[in-house]
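Dropping a structure here in structure tokens format, bear with me for questions.
Note that this complex is displayed minus one protein chain, with the remaining chains in position.
Lettered A and B in written order, each chain numbered from 1.
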């Protein structure tokens, strides 16, 4: 870790996660529910996957972090997101938003407008195309997958953070996170991650988990990006393809020692 | 197996499952659907995962067992549970209920009140916190996970069974099942099971499967607990973490011979 020796190390945050076992309320898409629940458990947290508006508030109030994901948007999960988000804001727990497929449909874009209008978001984590779309910038995408890195992830993270008044993480070959002023880049990860449906959603869930124990959301986000990335690098060593990679990845999240994370994390800090 | 030499052995029930291939209708939560469907197939049964009220009755009438799980409760799945449950009662097939997250929200508690008021439940399978909550007893939990075994699983199983007029299985380090009079304890299992999202839901599905061929629901439940537990012990031998454990666990459910189950099952019976 370069340039910010005063911030907490990723390993010390991971250690804290395992000691405190934060409860992460996830209102996420139906494709990845199982995967992101297991990722949070593997990392040391406790997931609760309540999606109904009828219980969104009370469960958010019991949680240590809230993760919202618009992957399979629906009216009722949109309602649940607003209710849970308002409760999270009142309680003062972090809210992470994953704009899966932003720009794919007016329905998704309206969902983001609605949720971000009602709820103060702590971190937004998406790929270049999704974040660009939220920030009104242009990029190319096919479905929920960004095709090519047309712009600069670092620049877009910084601009989007300022514009959206949240910490923004743009993941890709290199991940970039910014709070509008500071910028962290993370070079961990493996290209196999892009072959796992919901790998980005996993990262968002881990960001929520880390934010539950680290009040500096940019430090928490950068640390979670490194954690997911280091585990991905290790998982790729023995993977025979994307499915065994996914199994290994979750296993490596669980096996990772805080000292290993600190040793292999490649986070670089820049400040204006 | 001690103390009840007259009851059928777990292995003979498993043998029966594989011969008859019972159809298990599951109205379960969205996090575990894939996992519990695959677990029923691995064990030798056939799953049907119909969640719509529009077809709940007709599908329950075609099934050999019904498994209800309130993990991601919604109005329409609640309706489907009542309709399917009533049809199951009319047909005389067993109904297993898994109270995931009981106590987390009034919405879940009302769902249980509604379903258990309309449907005669054969077996209720939950962790200590969930079952305690249903029976009006107090315990500590975080999200859907019980933290610590504050009370006695055996005592709570027996009290809850009497109070709820169903066979009750309380799973944890040691599993306990009771019909209010008899009590079976099962010492099989592995701590890795707690790291798999939905491992309890899998056990509930297997209880339903076993109940489809064994009319004594306490014997069926205790046998299914032992089956899941023995497979878990074997799966842990070569697991590198929770995700490879899950893969192994399903594989071991499929590989298990009835004679192996009888050899390694550690069920202890007590009667008042």
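Here is the rule we use: contacts are C-beta pairs under 8 Å (C-beta built on N, C-alpha and C of every residue); 3 or more make two chains touch, one makes a residue touch a chain.
Since we're looking at a predicted model, the values are computed, not measured.
*Asks:* Which residue from B:17, B:177 or B:250 sits in contact with the chain not drawn here?
*Replies:* B:250
*Asks:* Touching the hidden chain in the complete assembly: which of B:12, B:38 or B:110 does that?
*Replies:* Missing-chain contact among the listed residues: B:38.
*Asks:* Decide which residue listed in A:85, A:99, A:180 or A:198 touches the omitted chain of the complex.
*Replies:* Of these options, the touching residue for the absent chain is A:198.
*Asks:* For a quick check of understanding: of A:92, A:106 or A:136, which residue touches the chain that isn't displayed?
*Replies:* Here the residue in touch with the unshown chain is A:106.
*Asks:* With the full complex in mind, choose from B:55, B:86 or B:216 the residue touching the hidden chain.
*Replies:* Of the candidates B:55, B:86 or B:216, B:55 is in touch with the missing chain.
*Asks:* Hey, which chain A residues sit against the chain that's not shown?
*Replies:* Given the touch definition above, chain A has residues 29-32, 34-35, 71-75, 101, 104-108, 142-145, 195-198, 239-244, 246-247 touching the missing chain.
*Asks:* So which bits of chain B touch the chain we can't see?
*Replies:* Interface residues of chain B facing the absent chain: 21, 23, 25, 30, 33-34, 37-38, 41-42, 46-52, 54-55, 58-59, 62-63, 76, 246-255.
One rule holds in what follows: only the chains that are shown with their structure count from here on.
*Asks:* Centroid of chain A to centroid of chain B, CA atoms only: how many Å?
*Replies:* 33
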